[in-house]
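All protein chains but one are shown in place.
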Amino acid sequence: MPRTKLHLERRLTQPRSLNWIVPLVSIVAALVLGSLVLVLTGKNPFSVYWRILDSGFASKQAIRGTLIAATPLAFTGLCAAATFRIGLVNIGGEGQLFMGAVGASFAGLALKGQPGWFIILGMMACGMICGAMFAAIVGVLKAKFNTNEIITSLMLNYVAGIILNYLIFNSTSYWRDPQSFGFPAGKPISSGSYWPTYEIVGIEIPFGFLVAIVAGLFMWFLYRSTRFGFEVGVIADSPGAAKYAGMRTRTKVVAVMAISGALAGLGGASDVGNFRHLLDAKGLQLAGYGYTGIVVAALARFSPLGAVFVAIIIGGLTNAGYALQGPDFQSGLVGTLKGLILFTAVAGEVLTRYRIRVRRADKAGAQA
Amino acid sequence: MSNIVKKFPGVIANDGVNFEARVGEVHALLGENGAGKSTLSNVLTGLYRPDEGHIELLGNAVSFSSPRDALNCGIGMVHQHFRLVSSFTVAENVILGEDTTDVFTETTKVASRVEQLAQQYGMPVNPRASIWQLSVGEQQRVEILKVLYRGAQILILDEPTAVLTPQEADILFKTLRSMVAEGRTVIFISHKLDEVMAVSDRVTVLRNGKTVGTVDTASTSARELARMMVGRDIVFERVTRTRGGASSQSVLQVDSVNAQDDRGNQALHNVSLTVAKGEIVGVAGVSGNGQRELAEVLCGMRASTSGTFSVDGSSVDAGSVRRTLAAGIAHVPEDRLHTGLAAGHSVQDNLILKSYRRKPMSRFSVLQRKIINSNATELVDRYDVKTPDNATPVRLLSGGNVQKVLLAREFSTNPKILIAASPTRGLDVGAIESVRTRLAHVADDGVGVLLISEDLEEIFSLADRILVMYEGRITGDIPIADATRESIGLLMGGSAVSEVR
Partner (left out) sequence: MNSNLLIIIATSAVFYGTPLFYAALGELFAERSGVLNLGVEGMMLVGGVTGAWASQHVPGTSWFVVLASIVIGACASGLLALLHAFLVITLRTNQTVAGLSITIFGGGLGLSSYFANVWNVSEKPVSHPIRILDVGGLADTPIFGPIVFNQTILTYASWVLCVLATIYLFRTRIGLHLRAVGESPQTADAMGINVTHYRYFHTVLGGLLAGVGGVYYSLTIVPTWVDGMTRGAGWIAIALVIFGFWRPGLTLAGAYVFGALQSLSLTLKARNVHINGDLLDALPFLMTIFILVVLSSAWAKKRLGAPAALGQPYEREER
């Protein structure tokens, strides 16, 4: 007896418009779901959302704060987007960012006395190298032993956090401020090596964010127009074809992980250079940049340039969360919304791959 | 006594097939790939529903809506691709999915029953061993035990010796005979004539979805079976060639190549062959006899364990795709969309899949999009590929156009040797013709072509010389003038050359 059933059918083509429709629909859906939660707990969603928008985007000061919050997110978003292209998910962005911060603050402290721009370049370089090496561990383990990159990067996140704690709280390391007895803190870098903030068309943009834009453009170019990007794309699309064409898969995996780690490391460097000006073990671990970066990347459908743009949106949300913190604004709301956005982004992704069809299925299964 | 009567006229894969097996016999189902054997057995085991016709079991009409139904009626199938969980033990695999209300696995009881069954049929197997520890032959025994454990009276084996060594095959035949002596029925699907002759009581031959006939094994011969299998009535149209066949200069020389397949079994045994400039050498044989491994070795995707091959006199390093590319070997693989092409990538990207590393497609590691695009436009035009534009993903193209893209790319590398595996499989008539014409052209231009195909018609229409592969060996090397369908068919089925002459 035939019966109808809902069936997910693979789409043949992906209309270009999906690239921005899906993220938009995701945000809207997340907001709708979020308002459900708010209503169920007796709050007014409209006023809550209005206040978020206000604190996130409505004034110069708000935008300044938003871009500050967005900078590390742009980097971790790029980090996640970079590996997605080869079919891996790098959830080690968190740890790689930490290591980048360690490396950058080291450079910032060690290069004291040199001209400002030199120190900044040094911080960027050290941040990238540390992040890249940390990520390469995951890549090498995957390439050589085929170990699950999800678990290894997760474990390394923890190890990186412990390293941070060690450097700042549990030892008298180079990074620790000798003057901070009661409350251990990182040693600040010299004011000459602070990363600048530029005012462009009336908006204050941190140097770090500009670097993120450049990085985004670079990643876009890399994946779209170079041999490297071409090979990565083919490997992800069809490992059989990649093998057939003589591409070296395993080195690519390590390379992509390293690039991804370098991006996260830059994020850590920008945090030290542009904002905290020291290695803030506690603050970095509480911020959750790495994991939020995955939300950013997912919403941007893992496109590099999209990630930078979406980082602004999520940065605004985060900034609003900080600004509004208080008795009449629930602290968990920001995380809840972020989680909902990730849900809807991920569920929305399904609709780009599949179409919902109603189909009559013969009970015996396929026919000869 | 009749056991089964099955007719289903009107199904495309099985066009009015009548089949009948008796209690206590080994009945072979013979035919080439695509003849309809698998479809027939899938209907019998409940995987497919016949469009027309019916099945009778011991005189009672039955109908199956799922494999469970068939199993409950005592029909069990041993598939070519085993359904075993490799980390489980034999006993665990045997009881997996059993239709029972038992809560506990009671491994001891199961193990002893399995052991008992195994002994009964001369298939010793350790019920507590894990599957990955077993040889392929032993794994097959587990599959048989699975079916016997559930009380199957009719066993269907699909190409069972495809994965076995000759020794293991002999053990299997003994097992089959002992099962049949107890009153069970065995249906043995195969394309191997010698085995069919050795183990079966009767043979039914299928061709193109129809029954050709059923004969007693004792009163027939391999030759006659081959004739039934491949048919006698085709007239081949040779594709016209401007230069009649080979020159004397050899362009590919393969010397005693040995190689293993993915499982670690020997796939190629001392394979040697030559291809001359401008010559089309057809490699005939049912798939699974080493052809894929041969192609993979020659194009660098698979390392050989010993032996060498050389192009134009210079030896080529095995196991490196880049080096075989550099040596001038082009390869049109059987699996177009998963090996030869990156299915999700555009036409233009696929057309540079082998040339993207060098100029003019890329300079200083940056892809030159304009040149890639114009390259694609030119090739699409020259090879008459029907595609909306260069950026269309290849998986959206029709089969014929997919193949044209492949050929276009391979031809554009200016190869010295072209290895074409099943180049016209699955294509419509027009595409078939155009592909064959192009292959002939490229041979006329001096390229040596190794045409690997299961389709005898294709081989006969293009080849200057025919090699036959059987179980990893070249069993025949016959110039086209001397070759007949029957003789090739015999060689494909495993007969020795001497029997053929």
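Order of writing sets the labels: A and B. Residues in every chain begin at 1.
Methods note: contacts are C-beta pairs under 8 Å (C-beta built on N, C-alpha and C of every residue); 3 or more make two chains touch, one makes a residue touch a chain.
Keep in mind that this is a model prediction, so the values were computed, not measured.
Asker: Decide which residue listed in B:100, B:219, B:248 or B:314 touches the omitted chain of the complex.
Answerer: Spelled out, the listed residue whose C-beta touches the missing chain is B:100.
Asker: Check each of B:85, B:181 or B:303 against the chain that is not shown and name the one that touches it.
Answerer: Touches the omitted chain: B:85.
Asker: Which residue from A:61, A:146 or A:251 sits in contact with the chain not drawn here?
Answerer: Looking across A:61, A:146 or A:251, the contact with the absent chain belongs to A:146.
Asker: For the chain that got dropped from the picture, name the residues of chain B it touches.
Answerer: 67-68, 83-88, 92, 95-100, 102-105, 130, 132
Asker: Which positions on chain A touch the chain that was left off?
Answerer: Residues in contact with the chain left out: 8, 37, 41-43, 89, 91, 141, 145-148, 150-152, 154-156, 158-159, 162-163, 165-166, 170, 288, 291-292, 294-295, 298, 330-336, 338-340, 342-343, 346-347, 349-350, 365-366.
By definition in this document, only the chains that are shown with their structure count from here on.
Asker: Based only on mean CA positions, could you tell me how far chain A sits from chain B in angstrom?
Answerer: The answer is 47 Å.
Asker: Can you check the complex and tell me which residues of chain B touch chain A?
Answerer: Spelled out, the residues of chain B in touch with chain A are 11-14, 39, 42-43, 47-51, 65-66, 299-301, 320-322, 325, 331, 333, 335, 338-345, 349, 353-354, 356-357, 362, 365-367, 369, 393, 395-396.
Asker: What part of chain A is in contact with chain B in the complex they form?
Answerer: Touch list, chain A to chain B: 12-13, 225-228, 230, 233-234, 237-238, 240-246, 362-368.
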